[in-house]
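What follows is a short report on a single structure.
Excluded from the complex is one protein chain; the other protein chains are retained at their positions.
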Amino acid sequence: MWNMKRLLIDKKGKRQLVEEGQDLHTHGGVIKEQDLRKIKYSGLVETHLGKNFFVLKPNIVDFIEKMQKRAQIVYPKDAALIIGLTGISSGSRVLEAGSGVGGLTLMLANAVMPVGVVYSYEIRKEHLKEAQEHLKEGGLDKFVKFKNKDVSKGISEKDLDAVVLDMAEPWLVSGQAAKALRFGGFLVSYSPSIEQTKKFVSSLPTSFQDVNTVESLVREWEVTSQRCRPKTRMIAHTGFITFARKLQD
Amino acid sequence: MWNMKRLLIDKKGKRQLVEEGQDLHTHGGVIKEQDLRKIKYSGLVETHLGKNFFVLKPNIVDFIEKMQKRAQIVYPKDAALIIGLTGISSGSRVLEAGSGVGGLTLMLANAVMPVGVVYSYEIRKEHLKEAQEHLKEGGLDKFVKFKNKDVSKGISEKDLDAVVLDMAEPWLVSGQAAKALRFGGFLVSYSPSIEQTKKFVSSLPTSFQDVNTVESLVREWEVTSQRCRPKTRMIAHTGFITFARKLQD
Amino acid sequence: MWNMKRLLIDKKGKRQLVEEGQDLHTHGGVIKEQDLRKIKYSGLVETHLGKNFFVLKPNIVDFIEKMQKRAQIVYPKDAALIIGLTGISSGSRVLEAGSGVGGLTLMLANAVMPVGVVYSYEIRKEHLKEAQEHLKEGGLDKFVKFKNKDVSKGISEKDLDAVVLDMAEPWLVSGQAAKALRFGGFLVSYSPSIEQTKKFVSSLPTSFQDVNTVESLVREWEVTSQRCRPKTRMIAHTGFITFARKLQD
Partner (left out) sequence: MWNMKRLLIDKKGKRQLVEEGQDLHTHGGVIKEQDLRKIKYSGLVETHLGKNFFVLKPNIVDFIEKMQKRAQIVYPKDAALIIGLTGISSGSRVLEAGSGVGGLTLMLANAVMPVGVVYSYEIRKEHLKEAQEHLKEGGLDKFVKFKNKDVSKGISEKDLDAVVLDMAEPWLVSGQAAKALRFGGFLVSYSPSIEQTKKFVSSLPTSFQDVNTVESLVREWEVTSQRCRPKTRMIAHTGFITFARKLQD
């Protein structure tokens, strides 16, 4: 479980997730358990090599950022927008396809807990396994029902609040999603290319209205007492997000 | 309570919130209670003047969008980013200042319910009253403790997961926020101007590290089977959002 | 000729182009010729109704901005990028299609004068006529050879420095442009939609290499001694600009 982990942040902002235990082994030396106990497991500590780290319990975004190094996942900025604009919250019943390695699944599970559920479909067994491990590690596995099924072949759930698609061919799912959603529920698709976005929008049955495609750009700034300016480089593209709402049968 | 309301969307996407009751009175005529009963209160209905509306229960963003017409509030896209990147979720204990008319309060309450709490400080009594009404209308009032107090004079809460500032002088609160937050908790400030952002960043005590200022741009696209292109106009600026994390005492 | 016109700018930045003559007739009253003579036809003057205007000779962008009110033309920001990144300058020989009402033509003519030439193709006679009038009005007509011909049917010019397309079906011209350009010359296409852009890129013969599609976003800021912030709204999209370079036969 991820809250059994510790996040170490060095003075330059570089992060490292380490297993909690007696001593923490960092890339800058060992942090003694007795030193951690002194600071109550949170705050500034020094390794045996004299390097300083801030120690704290990671939150879900810290955890996802670590996953981002290893796999292509929906960025937290995009997951946040999907969750925020659809109103997904505690108690929501959400279907996601595919699971991928579980990045978006973690964000969704965190949003619907402790009384909602995420149904996460994935056909690739190795991804499913990885996603399951990440959710367990994140302590959110009990809010997710993983299914090793092809979502385009049928959705058994009914009256869902949202269906969120992060898959190569989202247009195969539009018809099924229309049946599975409640009135006013959202079908959301996240795709890197315009072609996927367009094919998805064209596939929507008339039960979906109020269709809106957006892209979200987050620009970082350098802000100091001396000067303010946007940072020189930024992520210029992650994906296009389409929101469609079920408004009739 | 807002889920006692109905959202009407016409074919052009124009929205209207109406009180639930026997008959719904719209800008395009009256919708008969018996017609609503037939469609189980969701779906496509016709007014006595022959105008078609989709009827559904509004979600939180529908509700906030209506508020946006009347007052300057934190945009849902920005509220979503704040909630998503700080990991605020069910069970979180969050302080917000000021309440304003309650737009951000609604989003925060929706994220922390049913087992968390939002402490919402506001010095202007008329705003506080309006915010309270909006939260009641939204059915989320029981997750918010409103306080008619100046947050810069002192925060009585401890071990907060996040402090979110939407106020003209956020720098007055940095010191108090440092004491009120738990380790790893976030202080977030939302300001329209660079000057406010800079003064806020400069005010942060050293207990805050990992400071990051961003702006979020959401660009809408026109996507049809004929052609894809970004819409001609967009909102180019709402506010700068600064995230700072409490990493030591 | 446009430098026979005067540009009037009021205190709020609102502009008006008026014919030079004895007295200037503005929407805020009459400016007397004798008052203009006193300020040597440039500077601050008062109308007989007491309204103040700055009077000056318009430059080419002032002139184009006035056209923008009446017709859809390539924005100066995009024309500037096309001219700047292809190195079009005095002496360049450039083909343009279609002429439209002459907005881009003016920018190109201004860049190639006094020793270059713009060949401007347009099939629609009424547009051609309007473009010709605008160029005459702008005093740049002698640097433009207008042709009432379908550019996709053949280009008689050779060794051109650049071919700039602002037309609905630019892909019809790729082959002709390859023959008409010199080595290292640029074929540039400006299109509002992704579909046009894609079809154009796909149409390029292998003699074109170094293909690059960009979009240019110009964001305005509000900068005062009190506060700095981007303006609330902006033009989010004008067109996609594709640059391709002739690098072999």
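Each chain carries a letter (A, B and C) given by its place in the written order, and its residues are counted from 1.
As a convention for this text, a residue touches a chain if its C-beta (ideal position, glycine included) is under 8 Å from a C-beta of that chain, and two chains touch if they have at least 3 such contacts.
What you are looking at is a predicted structure, and each value in this text was computed from that prediction instead of being measured.
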Hidden partner chain, touching residue among A:G91, A:P114, A:G175 or A:P230: A:P230
Sort through A:V45, A:I60 or A:I194 and give me the one touching the missing partner chain. A:I194
Residues of subunit C in contact with the chain not shown: 7, 9, 13, 42-44, 54, 56-61, 76-77, 79-81, 83-87, 89-91, 107, 110-111, 113-115, 182-184, 194, 197-198, 201-202, 209-221, 223-225, 228, 240, 242, 247-249
Footprint left on subunit A by the chain that the document does not show: 192-196, 215, 219-220, 226-238
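The rule is short, and it goes like this: only the chains that are shown with their structure count from here on.
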Which pairing of chains accounts for the highest number of C-beta contacts? A-B
How many angstrom lie between the CA centroids of subunit A and subunit B, rounded to a whole number? 21
Which subunit C residues touch at least two other chains? 194
